[in-house]
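Only one protein chain is missing; all other protein chains are in place.
We just call them A, B and C in the order they show up, numbering each chain from 1.
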Amino acid sequence: MPEYSFREIMVLVAAREIRDEDIVFCGTGISMVAAMAAKHISAPHSIIFFETGGIDSQLLELPLSVGDPRVMFGTSINAGLADSFGILQNPFTGPRVVGIFGAAQIDRHGNLNTTCIGDYWRPQVRFPGCGGACDAASYAGRSIIFMKQEKRKFVEKVDYLSTPGWIPGPGGRKEAGLPERGPSMVITDMGVMRFDDDSKHMYLSRTYPGILPQQVQDEMDIEIDLSRAVEEKPPTEEELSLLRERIDPQGLII
Amino acid sequence: MPEYSFREIMVLVAAREIRDEDIVFCGTGISMVAAMAAKHISAPHSIIFFETGGIDSQLLELPLSVGDPRVMFGTSINAGLADSFGILQNPFTGPRVVGIFGAAQIDRHGNLNTTCIGDYWRPQVRFPGCGGACDAASYAGRSIIFMKQEKRKFVEKVDYLSTPGWIPGPGGRKEAGLPERGPSMVITDMGVMRFDDDSKHMYLSRTYPGILPQQVQDEMDIEIDLSRAVEEKPPTEEELSLLRERIDPQGLII
Amino acid sequence: VDAIEVSYGGTARFSPGGGIRFKKAIEGGKIRFEDYTNFQMTLRFLAGAMGLPFMPIRSLLGTDVVKKWGFDEAFRKSNPRIPEKKMAVVENPFARDGTDEKVVLVPAINPDVTLIHAQQADRQGTVRIKGLTYTDAEQAKAAKYLIVSCEEVVETETIRENPDQNQIPFFMVDAIVVVPYGAHPTACYGYYDYDPYHLNLYREMAPDDRTFRQYLDEYVLGVKSHDNYLEKIGKHRLSEIKADLKLGYRAGLGRR
Partner (left out) sequence: VDAIEVSYGGTARFSPGGGIRFKKAIEGGKIRFEDYTNFQMTLRFLAGAMGLPFMPIRSLLGTDVVKKWGFDEAFRKSNPRIPEKKMAVVENPFARDGTDEKVVLVPAINPDVTLIHAQQADRQGTVRIKGLTYTDAEQAKAAKYLIVSCEEVVETETIRENPDQNQIPFFMVDAIVVVPYGAHPTACYGYYDYDPYHLNLYREMAPDDRTFRQYLDEYVLGVKSHDNYLEKIGKHRLSEIKADLKLGYRAGLGRR
């Protein structure tokens, strides 16, 4: 069984989730590695686009941010933010988009906090803010969320709701005025959560080899259903060499 | 005294009205000839732009419409309608714009009809419609209107108000929600009308050589003040050869 | 055609007073119509392309475009593609000192099908428009289905060398059709000028229903293919309007 880091399995789990016809809205960091990996694994025809305006980038080298000139090479079009966000909200392309982003806090319904910990007006910790994730999560067909598995991150109520998940429970999004599309999975360094079709509550779907469901629950401040958890397939040799030799040879992100 | 057609003096009167710092919104037809003439007479630094997106066109040849590829040569930028109309409504560039357009009917306040004669839903005569003139007249710093001097065109009330002039009288535009900028002159084949600073009513400002004020009044269905009329300067040799040899050698428009 | 939303119906010098068949249909009560301004239609397509419900606009307050609605209530209700309201005049919620009050909202348009003609495209569907883009990109991205005819197909590698010159990503395009001289008798910047001879021919034949019918049979319904159409126009005329590369149009073209 090949050795792998938790970041590597996180990336590969996300990559396997991306389908051939998906238009992938790529945030900064680990989500880029996942989108690039997907092109070589499950979704060669998937389209990677960045909120900055690079549409269907070839990504010869891993960009370090959505503004990195590496997102501009060999694209179908190089445009700007207005065009990229237009793709998200466009009634014909929006539903095909898969958003991939990370967050500092998440609640039971997949609502995210990328803004602050503590009081908004005088926070203990301030983060970059919504960026484009909020706009993407409002309109994408579905989204994939990367999180570190820590108690303080999986909370009953996020300190600031930056990015909408399922809004509290069934019909929540519709009532808020958003299309009824939301997060499909949460990938952490210990396992994978999904959202119940009816209650839209988070439940444990996968645990990585050698990790027990209860261990994941211990790293969460909220009680979730563990009954459906099965073991995730570990990374294969090819998948790992793809990440290490081709996508992120300098180990910039994973 | 050189021979000239009424179209030629109309064009030259408009050209003399354009100043060096003006941004000229050019409609189709005679207004293009006026804008091009102005560059050689009074306003070499004036900027000609078209609603289709050609900004500061060099116009080596006279275009026959705002969509003519001749508007695309040597421009500062070739963009699209959204950009051009942005220039009109932009708070910093809009006030510098001079709109030049024609119309089928005009009233005492310079409100124009370019849509229909008779009942809107079943008109005797149907014209192209607003085009971009309405948008331009709403926001330009001032506008120049070309009209044929005919009774049926100078009316108390236009059949359809396509393009806003001074809206009925003082404060009319402000009340309608438009900036207090409007038409500055009406140029016909017999003379030139302007608008009273206070009442915003049309009055006769100039008559062409050989034409009496009353003759102009006889070709109008509305009574206007003739007391301020003086004779317009006739075209000069250079002005006429500029039109005939350089701007419209094929006599396409004048 | 049963109903049109129009902001300018005309081809200037080649249809003095307005589009020949367009005037005839309206004056003859043969068609429903709704008037907007060029900027309104531009913004309506832009809203459709960006998935926004409407766009604000300030111009045309105080005009009949706001007051007189072409489509009646019943027609609006019966046709899902037509917005239930032509426009809405609202208060500007951000008006600071009470001056900047009224704003007009115009509804988005999402066409079922948009047809545009562009200079270049690659086999995958990326589209490059040269010169002015008019409102083509907005109309293209707002549509459910997009068909792009083009003068030339270029290699994907070539069109992706300068992607900042491309306007429409391939996944928004449903079909690319190679149609050289596809815009004839109108112009295509960088390829050919408009054809004054043919536009004048149309101008003469269109006003009378009988001769208009002849025109359609000769150049539209009666032609087997686009090539057949170009044969009718004739090599000589096509070369007469060929554009000078640097200018994008045919210098000195006889246009009376």
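What we mean here is this: contacts are C-beta pairs under 8 Å (C-beta built on N, C-alpha and C of every residue); 3 or more make two chains touch, one makes a residue touch a chain.
Since the structure is predicted, the reported quantities are computational estimates derived from the model, not experimental observations.
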| item | value |
| --- | --- |
| Touching partners, among the displayed chains, of the absent chain | A, B, C |
| Which residue of C:Ala12, C:Ala25, C:Met41 or C:Met55 touches the chain not shown here | C:Met55 |
| Sole residue of A:His45, A:Arg126 or A:Arg228 that reaches the chain not shown, by the stated touch rule | A:Arg126 |
| Selected residue (touches chain absent from view) among A:Glu51, A:Asp189 or A:Glu239 | A:Glu51 |
| Absent-chain contact - pick from B:Ile23, B:Ala43, B:Val186 or B:Val216 | B:Ile23 |
| Where the missing chain touches chain A, by residue | 28-29, 51-54, 60-61, 64-65, 67-73, 78-82, 85, 88-89, 115-116, 120-132, 134-135, 137-139, 160-164, 167, 172-173, 176-178, 250-253 |
| Residues of chain B in contact with the chain not shown | 23, 47, 55-56, 58, 72, 74-79, 82, 85-94, 96, 139 |
| Footprint left on chain C by the chain that the document does not show | 47, 51-58, 80, 83-85, 88, 90, 92-96, 100, 103, 105, 107-108, 129-133, 161, 164-165, 246 |
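The rule we apply is simple: only the chains that are shown with their structure count from here on.
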| item | value |
| --- | --- |
| Dominant interface by contact count, named by its two chains | B-C |
| Reference chain A; chain at largest CA-centroid distance | B |
| Inter-centroid spacing, chain C versus chain A (mean Cα positions, whole Å) | 40 |
| Multi-partner residues of chain A (at least 2 other chains) | none |
| Sites on chain C at which at least two other chains make contact | none |
